[in-house]
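A single protein chain has been omitted; all remaining protein chains appear in their positions.
Now for chain A:
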Amino acid sequence: MNLFGDPAIWLPLAFAALMGTSILIYVVLDGFDLGVGVLSPLAQDHQRDRMIASIGPFWDANETWLVLATGLLLVAFPMAHGAILTALYLPVAIMLIGLILRGVAFEFRAKARVKRKHLWDRAFFAGSLMTSLSQGFMLGLYIVGLEWTWPNILFASITAVCLTAGYAFIGAAWLIIKTENKLQAKAVRWAQLGLFGIIGGLIAVSAASPLVSPRIFDKWFTFPEVFFLAPLPIMSIALVAMLFIALKHLPDEADRWRHVPFICATALFALAFAGLAYSFYPYVVPEKITLYEAASAPESLFIILIGTMFVLPTILAYTALSYIVFRGKAQDLRYD
(Lines give C-alpha, C1' and ligand atoms only; values in the text may rest on other atoms or scores of the structure.)
Protein backbone atom coordinates (compact mmCIF):
# COMPACT_ATOMS: atom_id res chain seq x y z
CA MET A 1 0.00 0.00 0.00
CA ASN A 2 2.92 2.34 0.55
CA LEU A 3 4.42 1.55 -2.82
CA PHE A 4 3.75 5.02 -4.19
CA GLY A 5 4.33 6.98 -1.01
CA ASP A 6 1.73 8.11 1.46
CA PRO A 7 -1.62 6.55 0.49
CA ALA A 8 -3.46 9.45 2.13
CA ILE A 9 -2.00 11.62 -0.65
CA TRP A 10 -2.07 9.52 -3.78
CA LEU A 11 -5.31 7.64 -3.20
CA PRO A 12 -7.51 10.75 -3.12
CA LEU A 13 -5.69 12.01 -6.18
CA ALA A 14 -6.23 8.75 -8.02
CA PHE A 15 -9.92 8.86 -7.18
CA ALA A 16 -10.21 12.47 -8.26
CA ALA A 17 -8.71 11.42 -11.59
CA LEU A 18 -11.11 8.48 -11.90
CA MET A 19 -14.05 10.66 -11.04
CA GLY A 20 -12.95 13.33 -13.49
CA THR A 21 -12.59 10.74 -16.22
CA SER A 22 -16.05 9.35 -15.66
CA ILE A 23 -17.61 12.82 -15.61
CA LEU A 24 -15.88 13.57 -18.90
CA ILE A 25 -17.02 10.29 -20.45
CA TYR A 26 -20.51 11.00 -19.17
CA VAL A 27 -20.60 14.50 -20.62
CA VAL A 28 -19.56 13.25 -24.04
CA LEU A 29 -21.72 10.12 -24.13
CA ASP A 30 -24.89 11.22 -22.41
CA GLY A 31 -24.22 14.65 -23.92
CA PHE A 32 -24.89 13.31 -27.38
CA ASP A 33 -28.06 11.49 -26.47
CA LEU A 34 -29.41 14.37 -24.40
CA GLY A 35 -28.54 16.59 -27.35
CA VAL A 36 -30.52 14.37 -29.67
CA GLY A 37 -33.44 14.73 -27.28
CA VAL A 38 -33.14 18.51 -27.23
CA LEU A 39 -33.09 18.56 -31.02
CA SER A 40 -35.97 16.09 -31.42
CA PRO A 41 -38.83 18.60 -31.85
CA LEU A 42 -37.02 20.17 -34.78
CA ALA A 43 -37.39 17.05 -36.90
CA GLN A 44 -40.33 15.51 -38.74
CA ASP A 45 -42.01 12.44 -37.31
CA HIS A 46 -40.20 9.77 -39.28
CA GLN A 47 -36.91 11.61 -38.79
CA ARG A 48 -37.49 11.67 -35.06
CA ASP A 49 -37.96 7.92 -35.05
CA ARG A 50 -34.65 7.57 -36.81
CA MET A 51 -32.95 9.98 -34.40
CA ILE A 52 -34.19 8.04 -31.42
CA ALA A 53 -33.18 4.77 -33.06
CA SER A 54 -29.64 6.14 -33.29
CA ILE A 55 -29.36 6.37 -29.50
CA GLY A 56 -31.64 3.48 -28.48
CA PRO A 57 -29.00 0.84 -27.75
CA PHE A 58 -26.67 3.28 -25.99
CA TRP A 59 -28.51 5.69 -23.72
CA ASP A 60 -28.83 3.36 -20.76
CA ALA A 61 -25.12 2.58 -20.58
CA ASN A 62 -24.35 6.26 -21.15
CA GLU A 63 -26.34 7.25 -18.10
CA THR A 64 -24.54 4.68 -16.03
CA TRP A 65 -21.44 6.88 -16.23
CA LEU A 66 -23.36 9.48 -14.25
CA VAL A 67 -24.16 6.87 -11.65
CA LEU A 68 -20.46 5.96 -11.56
CA ALA A 69 -19.34 9.59 -11.29
CA THR A 70 -21.70 10.41 -8.43
CA GLY A 71 -20.97 7.00 -6.98
CA LEU A 72 -17.26 7.79 -6.87
CA LEU A 73 -17.93 11.19 -5.37
CA LEU A 74 -20.11 9.45 -2.82
CA VAL A 75 -17.66 6.73 -1.91
CA ALA A 76 -14.38 8.59 -2.21
CA PHE A 77 -15.34 12.04 -0.94
CA PRO A 78 -18.42 11.57 1.24
CA MET A 79 -18.08 14.99 2.89
CA ALA A 80 -18.00 16.75 -0.45
CA HIS A 81 -20.85 14.65 -1.80
CA GLY A 82 -23.14 15.82 0.99
CA ALA A 83 -22.05 19.45 0.77
CA ILE A 84 -22.39 19.67 -3.00
CA LEU A 85 -25.67 17.83 -3.35
CA THR A 86 -27.45 19.62 -0.52
CA ALA A 87 -26.38 22.96 -2.02
CA LEU A 88 -27.69 21.83 -5.40
CA TYR A 89 -30.87 20.27 -4.00
CA LEU A 90 -33.37 21.82 -6.39
CA PRO A 91 -31.46 21.56 -9.68
CA VAL A 92 -30.64 17.95 -8.80
CA ALA A 93 -34.32 17.18 -8.30
CA ILE A 94 -35.18 18.83 -11.60
CA MET A 95 -32.48 16.85 -13.33
CA LEU A 96 -33.72 13.60 -11.82
CA ILE A 97 -37.28 14.21 -12.89
CA GLY A 98 -35.97 15.09 -16.34
CA LEU A 99 -33.98 11.86 -16.50
CA ILE A 100 -37.03 9.88 -15.40
CA LEU A 101 -39.24 11.44 -18.04
CA ARG A 102 -36.88 10.93 -20.94
CA GLY A 103 -35.78 7.45 -19.93
CA VAL A 104 -39.28 6.07 -19.79
CA ALA A 105 -40.55 8.08 -22.76
CA PHE A 106 -38.13 6.07 -24.89
CA GLU A 107 -40.00 2.90 -24.09
CA PHE A 108 -43.50 4.26 -23.79
CA ARG A 109 -43.53 6.10 -27.11
CA ALA A 110 -43.17 2.82 -28.94
CA LYS A 111 -45.41 0.68 -26.74
CA ALA A 112 -48.31 2.90 -25.77
CA ARG A 113 -51.35 3.51 -27.93
CA VAL A 114 -50.47 5.29 -31.15
CA LYS A 115 -52.45 8.37 -30.24
CA ARG A 116 -50.36 8.81 -27.10
CA LYS A 117 -47.08 8.72 -28.97
CA HIS A 118 -46.89 12.48 -29.37
CA LEU A 119 -47.41 12.94 -25.68
CA TRP A 120 -44.39 10.75 -24.96
CA ASP A 121 -42.38 12.54 -27.64
CA ARG A 122 -43.05 15.74 -25.78
CA ALA A 123 -42.04 14.12 -22.50
CA PHE A 124 -38.85 12.95 -24.16
CA PHE A 125 -38.01 16.47 -25.28
CA ALA A 126 -39.01 18.08 -22.00
CA GLY A 127 -37.01 15.56 -20.00
CA SER A 128 -33.90 16.03 -22.14
CA LEU A 129 -34.17 19.79 -21.87
CA MET A 130 -34.72 19.76 -18.10
CA THR A 131 -31.71 17.50 -17.66
CA SER A 132 -29.38 19.55 -19.86
CA LEU A 133 -30.42 22.88 -18.40
CA SER A 134 -30.12 21.73 -14.82
CA GLN A 135 -26.71 20.17 -15.42
CA GLY A 136 -25.49 23.42 -16.96
CA PHE A 137 -26.95 25.35 -14.06
CA MET A 138 -25.19 23.11 -11.56
CA LEU A 139 -21.91 23.48 -13.41
CA GLY A 140 -22.22 27.26 -13.31
CA LEU A 141 -23.15 27.38 -9.65
CA TYR A 142 -20.30 25.04 -8.82
CA ILE A 143 -17.81 27.24 -10.64
CA VAL A 144 -18.85 30.32 -8.69
CA GLY A 145 -18.65 28.52 -5.37
CA LEU A 146 -22.13 27.05 -4.73
CA GLU A 147 -23.52 30.27 -3.21
CA TRP A 148 -27.10 31.16 -4.12
CA THR A 149 -26.72 34.90 -4.83
CA TRP A 150 -28.41 36.72 -7.71
CA PRO A 151 -25.25 37.34 -9.78
CA ASN A 152 -24.33 33.67 -9.35
CA ILE A 153 -27.78 32.54 -10.39
CA LEU A 154 -27.52 34.73 -13.44
CA PHE A 155 -24.17 33.25 -14.34
CA ALA A 156 -25.47 29.74 -13.77
CA SER A 157 -28.43 30.45 -16.03
CA ILE A 158 -26.01 31.45 -18.77
CA THR A 159 -23.97 28.27 -18.39
CA ALA A 160 -27.24 26.31 -18.38
CA VAL A 161 -28.10 27.61 -21.82
CA CYS A 162 -24.54 27.17 -23.07
CA LEU A 163 -24.20 23.58 -21.89
CA THR A 164 -27.55 22.76 -23.48
CA ALA A 165 -26.29 24.24 -26.73
CA GLY A 166 -23.11 22.24 -26.31
CA TYR A 167 -25.10 19.02 -25.87
CA ALA A 168 -27.23 19.91 -28.88
CA PHE A 169 -24.01 20.39 -30.79
CA ILE A 170 -22.52 17.05 -29.91
CA GLY A 171 -25.93 15.43 -30.48
CA ALA A 172 -25.97 16.91 -33.97
CA ALA A 173 -22.40 15.68 -34.50
CA TRP A 174 -23.57 12.18 -33.54
CA LEU A 175 -26.48 12.40 -35.96
CA ILE A 176 -24.06 13.39 -38.73
CA ILE A 177 -22.35 10.04 -38.16
CA LYS A 178 -25.49 7.96 -37.78
CA THR A 179 -27.87 9.37 -40.39
CA GLU A 180 -27.95 10.23 -44.05
CA ASN A 181 -29.67 12.33 -46.70
CA LYS A 182 -32.05 15.04 -45.52
CA LEU A 183 -31.70 14.32 -41.85
CA GLN A 184 -27.93 14.44 -42.07
CA ALA A 185 -28.07 17.79 -43.84
CA LYS A 186 -30.36 19.06 -41.10
CA ALA A 187 -27.94 17.82 -38.46
CA VAL A 188 -25.12 19.78 -40.07
CA ARG A 189 -27.19 22.94 -39.79
CA TRP A 190 -28.01 22.23 -36.15
CA ALA A 191 -24.33 21.67 -35.46
CA GLN A 192 -23.43 25.02 -36.97
CA LEU A 193 -25.87 26.76 -34.65
CA GLY A 194 -24.83 24.75 -31.62
CA LEU A 195 -21.22 25.71 -32.15
CA PHE A 196 -22.01 29.30 -31.18
CA GLY A 197 -23.38 28.04 -27.91
CA ILE A 198 -20.14 26.21 -27.19
CA ILE A 199 -18.08 29.29 -27.97
CA GLY A 200 -20.27 31.40 -25.71
CA GLY A 201 -19.95 28.87 -22.92
CA LEU A 202 -16.18 28.62 -23.17
CA ILE A 203 -15.82 32.40 -23.05
CA ALA A 204 -18.24 32.78 -20.14
CA VAL A 205 -16.51 30.14 -18.04
CA SER A 206 -12.99 31.29 -18.88
CA ALA A 207 -13.89 34.87 -18.00
CA ALA A 208 -15.87 34.15 -14.87
CA SER A 209 -13.70 31.70 -13.00
CA PRO A 210 -10.62 33.95 -12.70
CA LEU A 211 -12.87 36.88 -11.84
CA VAL A 212 -14.73 35.20 -9.01
CA SER A 213 -11.64 33.61 -7.54
CA PRO A 214 -8.32 35.40 -7.11
CA ARG A 215 -6.81 31.99 -6.44
CA ILE A 216 -7.77 30.76 -9.88
CA PHE A 217 -6.57 34.04 -11.37
CA ASP A 218 -3.15 33.49 -9.84
CA LYS A 219 -3.01 29.92 -11.03
CA TRP A 220 -3.46 30.93 -14.63
CA PHE A 221 -1.87 34.34 -14.96
CA THR A 222 1.47 34.10 -13.20
CA PHE A 223 4.80 33.51 -14.86
CA PRO A 224 5.94 30.45 -15.90
CA GLU A 225 2.47 28.82 -15.66
CA VAL A 226 1.11 31.05 -18.38
CA PHE A 227 3.42 29.38 -20.83
CA PHE A 228 2.63 25.82 -19.88
CA LEU A 229 -1.05 26.59 -20.03
CA ALA A 230 -1.05 28.53 -23.26
CA PRO A 231 -1.57 25.40 -25.42
CA LEU A 232 -4.94 24.84 -23.80
CA PRO A 233 -6.70 27.93 -25.17
CA ILE A 234 -4.71 27.81 -28.39
CA MET A 235 -5.74 24.24 -29.09
CA SER A 236 -9.33 25.06 -28.28
CA ILE A 237 -9.33 27.91 -30.77
CA ALA A 238 -7.78 25.63 -33.39
CA LEU A 239 -10.46 23.02 -32.79
CA VAL A 240 -13.25 25.55 -33.10
CA ALA A 241 -11.75 26.75 -36.36
CA MET A 242 -11.52 23.19 -37.62
CA LEU A 243 -15.14 22.60 -36.71
CA PHE A 244 -16.22 25.66 -38.68
CA ILE A 245 -14.35 24.45 -41.72
CA ALA A 246 -15.51 20.85 -41.42
CA LEU A 247 -19.15 21.84 -41.05
CA LYS A 248 -18.92 24.01 -44.18
CA HIS A 249 -17.95 20.95 -46.20
CA LEU A 250 -20.42 18.50 -44.73
CA PRO A 251 -22.28 16.47 -45.80
CA ASP A 252 -19.61 15.35 -48.23
CA GLU A 253 -19.96 13.05 -51.20
CA ALA A 254 -18.44 9.83 -49.89
CA ASP A 255 -19.49 10.53 -46.31
CA ARG A 256 -15.85 10.27 -45.33
CA TRP A 257 -15.68 13.29 -42.99
CA ARG A 258 -18.73 12.38 -40.95
CA HIS A 259 -16.66 11.53 -37.89
CA VAL A 260 -14.77 14.82 -37.79
CA PRO A 261 -17.25 17.01 -35.88
CA PHE A 262 -17.82 14.40 -33.19
CA ILE A 263 -14.12 13.82 -32.63
CA CYS A 264 -13.35 17.55 -32.54
CA ALA A 265 -16.24 18.13 -30.14
CA THR A 266 -14.96 15.40 -27.85
CA ALA A 267 -11.47 16.91 -27.89
CA LEU A 268 -12.94 20.32 -27.14
CA PHE A 269 -14.95 18.99 -24.21
CA ALA A 270 -11.81 17.28 -22.91
CA LEU A 271 -9.73 20.47 -23.10
CA ALA A 272 -12.38 22.55 -21.39
CA PHE A 273 -12.62 19.92 -18.72
CA ALA A 274 -8.87 19.83 -18.20
CA GLY A 275 -8.89 23.59 -17.77
CA LEU A 276 -11.61 23.38 -15.14
CA ALA A 277 -9.83 20.59 -13.32
CA TYR A 278 -6.64 22.62 -13.21
CA SER A 279 -8.47 25.66 -11.87
CA PHE A 280 -10.13 23.81 -9.05
CA TYR A 281 -7.37 21.51 -7.89
CA PRO A 282 -7.01 20.80 -4.96
CA TYR A 283 -10.59 21.71 -4.05
CA VAL A 284 -13.60 19.43 -4.49
CA VAL A 285 -15.95 21.98 -2.99
CA PRO A 286 -14.62 25.24 -4.43
CA GLU A 287 -12.67 27.22 -1.83
CA LYS A 288 -14.07 25.13 1.03
CA ILE A 289 -13.06 21.48 1.12
CA THR A 290 -9.99 19.96 -0.50
CA LEU A 291 -9.68 16.46 -1.92
CA TYR A 292 -7.56 15.39 0.98
CA GLU A 293 -9.93 16.66 3.66
CA ALA A 294 -12.95 15.05 2.03
CA ALA A 295 -11.49 11.64 1.27
CA SER A 296 -12.68 8.38 2.86
CA ALA A 297 -10.35 6.18 4.85
CA PRO A 298 -7.44 4.78 2.79
CA GLU A 299 -8.38 1.14 3.52
CA SER A 300 -11.80 1.66 1.99
CA LEU A 301 -10.45 3.54 -1.00
CA PHE A 302 -7.89 0.84 -1.56
CA ILE A 303 -10.43 -1.93 -1.73
CA ILE A 304 -12.42 -0.01 -4.32
CA LEU A 305 -9.30 0.78 -6.32
CA ILE A 306 -8.35 -2.87 -6.62
CA GLY A 307 -11.76 -3.68 -8.01
CA THR A 308 -11.64 -0.71 -10.34
CA MET A 309 -8.39 -1.83 -11.89
CA PHE A 310 -9.98 -5.06 -13.02
CA VAL A 311 -13.47 -3.89 -13.69
CA LEU A 312 -12.92 -0.65 -15.56
CA PRO A 313 -11.02 -2.20 -18.49
CA THR A 314 -13.72 -4.85 -18.73
CA ILE A 315 -16.42 -2.21 -18.81
CA LEU A 316 -14.57 -0.30 -21.51
CA ALA A 317 -14.12 -3.49 -23.52
CA TYR A 318 -17.76 -4.46 -23.54
CA THR A 319 -18.86 -0.90 -24.10
CA ALA A 320 -16.67 -0.95 -27.20
CA LEU A 321 -18.30 -4.26 -28.20
CA SER A 322 -21.73 -2.69 -28.15
CA TYR A 323 -20.61 0.30 -30.21
CA ILE A 324 -19.17 -2.15 -32.74
CA VAL A 325 -22.32 -4.25 -32.85
CA PHE A 326 -24.43 -1.17 -33.51
CA ARG A 327 -21.98 0.64 -35.78
CA GLY A 328 -23.01 2.16 -39.10
CA LYS A 329 -26.07 4.17 -39.98
CA ALA A 330 -28.98 3.94 -37.57
CA GLN A 331 -31.71 1.50 -38.54
CA ASP A 332 -35.12 0.88 -37.17
CA LEU A 333 -34.78 -0.79 -33.82
CA ARG A 334 -36.41 -4.18 -33.75
CA TYR A 335 -36.50 -6.89 -31.20
CA ASP A 336 -35.77 -9.57 -33.78
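Heads up, the rule we're going with is that a contact is a pair of C-beta atoms (placed from the backbone, for glycine too) under 8 Å apart; a residue touches a chain by one contact, two chains touch by 3 or more; residues count from 1.
Just so it is clear, contacts and distances are computed from a predicted model.
Participant: Hey, which one's the missing chain according to UniProt: "Cytochrome ubiquinol oxidase subunit I", "Spermidine/putrescine ABC transporter permease", "ABC-type antimicrobial peptide transport system, ATPase component" or "Flavocytochrome C"?
Facilitator: "Cytochrome ubiquinol oxidase subunit I"
Participant: Quick one: say which of A:Leu90, A:Leu193 or A:Ala207 touches the chain that got left out.
Facilitator: Within the whole complex, the residue contacting the unshown chain is A:Leu90.
Participant: Using the touch definition up top, pick the residue from A:Phe32, A:Phe58 or A:Phe262 that touches the left-out chain.
Facilitator: Once the missing chain is taken into account, the touching residue is A:Phe58.
Participant: Using the touch definition up top, pick the residue from A:Leu74, A:Ile153, A:Ala204 or A:Ile289 that touches the left-out chain.
Facilitator: From the options A:Leu74, A:Ile153, A:Ala204 or A:Ile289, the contact with the absent chain belongs to A:Leu74.
Participant: Mind pulling the chain A residues that touch the left-out chain?
Facilitator: With respect to the unshown chain, the touching residues of chain A are 45-46, 49-50, 52-53, 56-61, 63-64, 66-68, 70-76, 78-79, 81-86, 88-90, 92-93, 96-97, 99-101, 103-104, 106-108, 110-113, 117, 180, 296-297, 299-300, 303-304, 307-308, 311-312, 315, 318-319, 321-322, 325-326, 328-329, 331-336.
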